[in-house]
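Since the structure comes first, as structure tokens, the remarks are kept for the end.
Showing subunit A:
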Amino acid sequence: MDRRDFLKNSAALGAALAAPAIITSRAKAADSLKLGCLFSSSGTMANIEGRMNAVVQMAAAELNAKGGVLGKQVEVLVTDPSSDWPLYAQLGRQLLLQDKCSALFGCWTSVSRKSVLPVVEQNNGLLYYPLHFEGEENSKNVVYLNSPPASSVLPALDYLMGPEGGDAKRFYMLGSDYVWPRTINKICKGYWQSKGFSESAWREQYVPLGFSNFQTIVNDIRKFASEPGGQPIIVLTTVGSSIPDFFKEIINQGIGATDIPVLGLDVLEADLEGLDTAPMVGHLNCWAYLQNAVAPANDAFKANWKGFVEKSNLAYSPTTVIDPMVSAYDGVHMWAKAVEKAGMADPDAVRAASAGISFDCPSGYTIKMTGENNYVSRGVFIGSVNDKQAFDILWQSKDTPTPVPFSPYA
Partner candidate 1 sequence: MSGLDDVLIGPRRPAPRRGTAPMVAAVLALLGVGVLAAGAGGAGPSAYVLNLIGQIATFGMLAVALDLIWGFAGVLSLGHGLFFAIGGYLVAMHMVKVTFLATGTPPDFMLFMGWDRLPFYYAGLESFAYTSVLVVVVAGLAAFAIGYTAFRSRVAGVYFAIITQAFVYVAMLLMFRNDTGFGGNNGMTGFTEILGQPLADRRTVAWLSGASILAAALTLGGSALLTGSRFGHMLIAIRDDEARLRFLGHDTLWIKLTVWCLSAVLAAIAGMLYVPQVGIINPRVLAPDLSIEIAVWVAIGGRGTLTGAFLGAVLVSALKFLLTAVAPDLWPFILSGLVLVVVVLLPNGLLDIRAVLASRQRRGTP
Partner candidate 2 sequence: MSEALLIDDVTVAFGSLRAVDGLTLRIEYGAVRAIIGPNGAGKTTLLDVITGKTRATSGRVVLDRTTDLTRLGEAAISLAGVGRKFQKPSVFEALTLRQNLALALRSPARGALAEMLHRPGRDELDRIERVLEIIGMAGSGEKLAGILSHGQKQWLEIGMLLMREPRVLLLDEPVAGMSDEETSRTVELVLALRAPDRAVVVIEHDMDFVERIADLVTVLDQGRLLVEGGMSAVKSDPRVVDVYLGR
């Protein structure tokens, strides 16, 4: 082991261990307000989550076109956590500490939010979370742009249990096995108990993420449906590729919305992309925005998105617009308004300034934040699948019900 070998080895080792230092010196743009994006463009969530980066960039472009925020240009830093939950936390830390982002827009599944939560709380960052979710959380470092169950599940249940929806009496809960479906089902059971239903009125079944062979389960659903006790419905909380797989199986086994209506709580226009929806007509979902919402702001937003996709020739469909995209779009504009009102981009100031901020969302509602919690009050739509791979608006709330972070039925 002569001296030359020693020097060569320690040099190689030093260079290697120093690598992490160099990777953090990303180009520091001129004085600009930076927004960090944490949406996966690879892995299981790529299909629906990837397009969220584009909509945040579109919103930022709109702000910059109007002279930016506080006179500074808004720069969007896009990363790819590739559906790997620890990587969300790691890249979140990178965006906050190294790139000094003023706010983060990110996460789709609850597990990705839960992994970024400690990062924003420890480093006092601000995460704008665009998805409707299970609630039961109110962190001062997260802005919940979409509705908890009280205004994203119960209205649809009321409709289906009412005369209009075929007065459902029995419920088959089928979900992917993770915290959002489990909490939603727990709240539904509490709600049904409060309405006087007994335990025998429902059945609960969970499948692993990415599950695709629903043959045995649909057999089980058909057996459940034909047992006595009144009209059955399916409360579907599966996510990702399990949604089209499930619908393919019930279509093939001849089950339509008139036999057993399906309330798909995570079913979006994007999930219908690969399906012939004629046999699915009548199934329901419940979001804070639907592509067919009738509002001038919606037409403007859809035209903007079509132009943006074609201009930067993205691989996403220019005509499909989904609720989380609109929520993220609203989030960027509400963040900008809060920064203008606060006069600075520091997270504490922005949070304080957010109280009372409102924004006319493409859904046609004026959404607003009250000071009492970090939730945004959103409108409620119940959609019914039509034969053009989109949802007709079956019912929508008169105004934006106040969000209920912690459900009484949990």
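Regarding candidate selection, all candidates are chains of the complex that A comes from, given by their letters.
Here, a residue touches a chain if its C-beta (ideal position, glycine included) is under 8 Å from a C-beta of that chain, and two chains touch if they have at least 3 such contacts; residues count from 1.
Worth saying up front: this structure is predicted, and the values here are computed from it rather than measured.
Chemist: Which one of these touches subunit A in the complex: 1 or 2?
Modeler: Of the listed options 1 or 2, subunit A touches just 1.
Chemist: So in the complex, the part of subunit A that touches candidate 1 is made up of which residues?
Modeler: So the residues of subunit A touching candidate 1 come out as 1, 5-6, 9-10, 12-14, 16-17, 19-21, 23-24, 26, 41-42, 78-82, 84-87, 89-91, 93-94, 97-98, 110-111, 114-115, 117-119, 122-123, 134, 136, 177-179, 182-183, 186, 206, 208-209, 410.
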